[in-house]
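A single protein chain has been omitted from the complex, and every remaining protein chain is retained in its original position.
Chain lettering (A, B and C) follows the sequence in which the chains are written, and residue indices restart at 1 in each chain.
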Amino acid sequence: MNELFILMKSELLVTGLLFLLLFIKIGKGIKNESLLLIIQSLLLVNFIIGFFFNKEGNLFDGMFNTNGLIALQKSILSLGVYLISLLFADWFKKSEHMAEFFMLMLSALLGMFFMISSGNLLIFFLSLEMATIPVAAMVNFDLDKKISSEAAMKMILSSAFSSGILLFGISLVYGVTGTISFAAMPAVLDGSPLMILAFVFLFTAFAFKLSIVPFHLWTADVYEGAPFATTSFLSVISKGSVAFIFMATLYKVFQPMQDVWYNMIMLLSIVTMITGNLFALRQQNIKRFLAFSSIAQVGFILVGMSSNSPAGTASVVYFILVYTFSNLAAFGVAAAIASQTGKEKIDDYKGLYQNNRFLSWVLALALFSLAGIPPTAGFFGKLFLITAGASKGNYMFITIAALNMIISLFYYLKVVRAVFMDKNDFPVEKITIQFSTKLALIICSTGIVLAGIFSWIYDYIQALS
Amino acid sequence: MSGSTIIFFMLAAFTLISAVMAVSTRHIFRAAIFLLFTLIGVAGLYFWMQYDFIAAVQIIVYVGGITVLIIFSIFLTQQAGELLPKQKMGRQIFSALAAFCGFALIMLQVYQHSFNQTTATAIEPTVANIGNRMLGVNEGGYALPFEVVSILLLAALIGCIVIAMRSKPVTS
Amino acid sequence: MMEPGLYHLLFISGALFFIGVFGFFTRRNLVTMLMSIELILNSVNLNFIAFNKYLWPDKMDGLFFAIFIIAIAAAEAAVAIAIIINLYRSHGSIDVESAEELKN
Partner (left out) sequence: MPNATYIALIPLLPLAAFILLGIFGRKHFKNSAGIIGTFLLLVSTALALYTAYGYFFDYGKVNGVYQKLIPLQYNWLQFSPGLSIDIGILLDPISVMMLVVVTFISLMVHIYSLAYMKGEERFPTYYAFLGLFTFSMLGLVVSSNIFQMYIFWELVGVSSFLLIGYYYDRPSAVAACKKAFIVTRFADLGFLIGILVLSFYSGTLDFNTLIQRLTSPESSELKTAVAASFLGVSALTWGVVLVFIGGAGKSAMLPLHIWLPDAMEGPTPVSALIHAATMVVAGVFLVARLFPVFSMSAPALEIVSYVGISSALFAAIIACTQTDIKRVLAYSTMSQIGFMMFALGVSGSGGENGLGFTASMFHLFTHAMFKALLFLGAGAVIHFIHSNEMKDMGGLRKYMPITHITFLIACLAIAGVPPFAGFFSKEEILLAAYQHNSFIYWIALITSGLTAFYMFRLYFNIFWNKEHEPQGEHHHGEGGFAMMMPLLLLAVGAAAAGFIPFGHFVSSDGAALESEFHFQFSIAPVALGLMGIFTAMWLYKTKNNKPDKIAVSLNGFYKAAYHKFYFDELYQLITKKIIFNLIGRPAAWIDKNVVDGFVNATGSTTQTISEKIKGFQSGKVQQYAIYFLAGVIALAVLFIYVWK
C-alpha cells in the first residue's frame, strides 16, 4: 500500500488539491485574491514535490506505470499549470468562477497525468477524455462572449467525433489482438491491413489532440474564442501531454509497425509544417497567429519523434519544456495587453515598444525562441529535434523541415518588427502588470535563455530517456 | 432458420432502420424517439448475445438518462412543430459518399481478415463476476478506471453547473 | 443464410457508425448532431461486446470497455448539452450555421 502512495504521488496530490478547492468553494467566504494566492502556492508545492520520491514501478496490474522520465514529464506539465496560474492573475481575479476554473484545470491535469502513466488502452482513453471534457467547459468560461460559446461548441463536437473514431480504432485493435494492455500488445501486433486501419484510426485521435494537419481545423477557432488562460492551457499543457504519450505509444506499443508509422509521421509532419506556416502568415489575431504557429511547431516535434530512439525522446521532452516557456510567455504578454486594452490584433501591436519596454522584450524573446533563433533555447530545441530526426538518414525530410524553419522566420519577424520598428500614432498605452504576471514572465524569459545555455538540463533529460 | 436467427435479423433491421430515421427525419421529436428505438435495438442485441448486464446498463443509462437529457434540451431550445432546417444537397451527397467509402473500406478489411480466437475457458458475464472485477485491484481488476471515471464525472458536473448557471446577460 | 455471428454484428456496428457519421455531417441542429454522436458511440460498444463474446471471452476487457464508454458518453453528453444551451442563450439559435463567426 505504501508503494501506491509513492508511485501515484502526483495523481493523489492533484486529486487532493481538487477536493480541497471543492471544499473551499462549498465553504465560501474567501475572496478571489486570497484564494488565488492559495492556489498558486499549492500549485508551486505540487511542482516541487514532482522532483522528490521518484520511483519506477507499476500498479493495478500494469495499468499505471511510472518512472523517472514520466515523473519529469509530469513536472513539466505542473510547471506549466503553475505558470498559467501566475500569468493570468488579472483575468482570474475578475472571474466569478475562479475556483471552478481551477477545479476543471486540475481535473484535466489529473487526466493528463493518468494518460502519461497509462499502461492500457482503457485507462488511456478515459484519461484522454478526462483531459478533454473539462477543457471544453473551460473554453466556455468567457460566459458573456458569444465567440466563447461558439468555440466550446466546436471543441466538444469535434472532440466527441474524434473520440468516436478513436474508439472504433481501439475496438478493432482489441478485436485483432485480444488485449488492451500496452505491455502485451507488441507481441501480438500482426501488421495485417485491418491492423493498419485500426492504427490509423487510433493515430488520428492523437493527431486531433496535437493539431496535426488535416485534423487541426478546430484549433484556431477554439484558441481564438477561448479565454487566454484556456488557450494557453490547450496549446501548451494539453499538447505537451499528448505528445509525451503519443511518443511512448509509438516507441513502445507500436514498435513492430514502425515502418508504417515512420512514413505516416514524415508525411504528416511535412504537411503540418507547411500548412501551419502558410496559415500563420496571414493571421491578424494574435491568438490565431499563435495557434497556427503552434501547429507548425508540432510539425517539428514530429521530426524528432520520427527518429524512434532515446535521442528522439530526449529531444521532444526538451523541446516541450522550451516550448512551454516560450509559448506561455507569448500568451502572457498578449493576455496582459488584451485584458487592459481589449486589443488582440497584430496591427495594434505596432509601436508597442514605445510605452511597454518590458512586455516588448519578453514578446520578442519568446518569438525568437519559437522561431529557433540562437542563442535562445528554442534554437537548441529545434536543433535537437532535427539532429534526432536526421539519425534516420532521411535528409530530404530534414531539409524540408529546416526550410520551414526559415519560412517561419518571416511571420515571427513580422510581429517583432511591428512591436519595435513600425510607427503607430496610437500605440498601446502603458500597461500595468500584476506582480504575479511579471514574475511568471520573468521565469519564462529566464527559462528561454538559460535552458539553452545550461547543458545539464538536456543531459538530465537524456539520462532519463 | 432457427428462432434465434429470426430474432437477430429483426433486431438488426429494427436498429438500423431506426438509426437511419433518427438521422434523416425533419421532426426533431421523432428523431429523438427513433434514437430511443435504436438504443433499445442495441440493447436487444446485447440481450441476444446474453450479455444481460450491459443490456441493462444500456437501457438505464442511455434510455433513462441520455435520451431524457436530450429531450429536455429539445424542450429548452426548440419551438414545437418546427421542421428542422434542410442541409444543402451538395453537402448531403458528399457526406453520404464519404460515409459510404469509410464503411466500404472497413467492411472490406474486416471481411478479409481472419480473426484470431482465444482457446482459454470463457468467463460468464454474470453480475457477480463483473462486480468482482469492477472493484478488483489485481489482474483483471478495474478499480483504477472506476476511480478515474468518478473524478471525470465530478469534473463534468462542475463544468455543467458553471456553464449553465449564467447570471449576466450577453453583451456582444 | 448462415447462423448470425461476429461478422453480422460487425456489419451492423459498421453501418450504425457511418449512419451516425452521416448524421453528424448533415444535421444542422446541434442536438441532433449530438444524437449522431450517441449512435457512433453505440456502434463502438456493439463492436466491443461482439469481439468479447465471439473472440476473447476469456477476459472481460471488451465488456468493461463498453461500460466505461457508456459512462463517458453520459459525461460528454452532459457537458455538450450545457454548452449547447449556453450557445442557445447567447445566439438565440442552435443551428450550427448560426455560430460561424470564428473562421479563416
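FYI, contacts are C-beta pairs under 8 Å (C-beta built on N, C-alpha and C of every residue); 3 or more make two chains touch, one makes a residue touch a chain.
Please read all numbers here as calculations on a predicted model, not as lab measurements.
Participant: Which chains here touch the chain that is missing from view?
Facilitator: Per the touch rule above, the missing chain touches A, B, C.
Participant: Using the touch definition up top, pick the residue from A:N277, A:S369 or A:S465 that touches the left-out chain.
Facilitator: Checking each option in A:N277, A:S369 or A:S465, the one touching the absent chain turns out to be A:N277.
Participant: Taking the entire complex into account, which one of A:L20, A:I38, A:I196 or A:L439 touches the absent chain?
Facilitator: Final answer for the missing-chain contact: A:I196.
Participant: Could you tell me which of A:M63, A:M153, A:V316 or A:A377 touches the chain that is not displayed?
Facilitator: Within the whole complex, the residue contacting the unshown chain is A:M153.
Participant: In the full complex, which of A:L83, A:I165, A:I180 or A:L234 touches the chain missing from this view?
Facilitator: The one listed residue touching the chain not shown is A:I165.
Participant: Across the whole complex, list the residues on chain A that are touched by the chain not included here.
Facilitator: Interface residues of chain A facing the absent chain: 153-154, 157-158, 161-162, 165, 193, 196-197, 200-201, 203-204, 208, 214-215, 217-218, 220-221, 260, 263-264, 275, 277-279, 281-282, 311, 373-375, 379, 386-387, 390, 393, 395, 398-399, 402-403, 406-407, 409-410, 413, 417, 420-421, 455, 458-459, 462.
Participant: Which chain B residues would touch the chain omitted from the figure, given the whole complex?
Facilitator: 91, 94-95, 98-99, 101-102, 105, 109
Participant: If the hidden chain were put back, which residues of chain C would touch it?
Facilitator: Per the touch rule, chain C residues meeting the hidden chain are 21, 24-26, 33, 96-97, 100-104.
Keep in mind that, in the parts below, only the chains that are shown with their structure count from here on.
Participant: Averaging over Cα atoms per chain, report the distance between chain A and chain C in Å.
Facilitator: 27
Participant: Among the residues of chain C, pick out those that touch two or more other chains and give their numbers.
Facilitator: 17, 20-21, 34, 55-56, 59, 64, 68, 72, 75-76, 79, 82-84, 86, 90
Participant: Multi-chain contacts only, two chains or more: what residues does chain B have there?
Facilitator: In chain B, 106, 110, 115-116, 118, 140, 142, 145, 149, 152, 156, 159-160, 163, 166, 170 touch at least two other chains.
Participant: Of all residues in chain B, which touch chain C in the complex?
Facilitator: Those in contact with chain C are residues 1-2, 4-5, 8-9, 12, 15-16, 19-20, 22-24, 28, 31-32, 35, 38-39, 42, 45-46, 49-51, 53-54, 57-58, 61-62, 65-66, 69-70, 73-74, 76-78, 84-85, 87, 91-92, 94-96, 98-100, 102-103, 106-107, 110-111, 115-118, 120-123, 125, 129-130, 133-134, 140, 142, 145, 149, 152-153, 156-157, 159-160, 163-164, 166, 170.
Participant: Note which residues of chain C are touching chain A in the complex, please.
Facilitator: Residues 17, 20-21, 24, 30, 33-34, 37, 40-41, 43-44, 47-48, 51, 55-56, 59, 61-62, 64-65, 68-69, 72, 75-76, 79-80, 82-84, 86-87, 90-91, 96, 99-104 of chain C touch chain A in their complex.
Participant: Under the touch definition given earlier, write down the residues of chain A that touch chain B in their complex.
Facilitator: Against chain B, chain A makes touches at 15, 18, 59-61, 63-64, 96-97, 100, 103-104, 107-108, 110-111, 114, 122-123, 126-127, 129-130, 133-134, 136-138, 140-141, 143-146, 152, 175-178, 192-194, 197.
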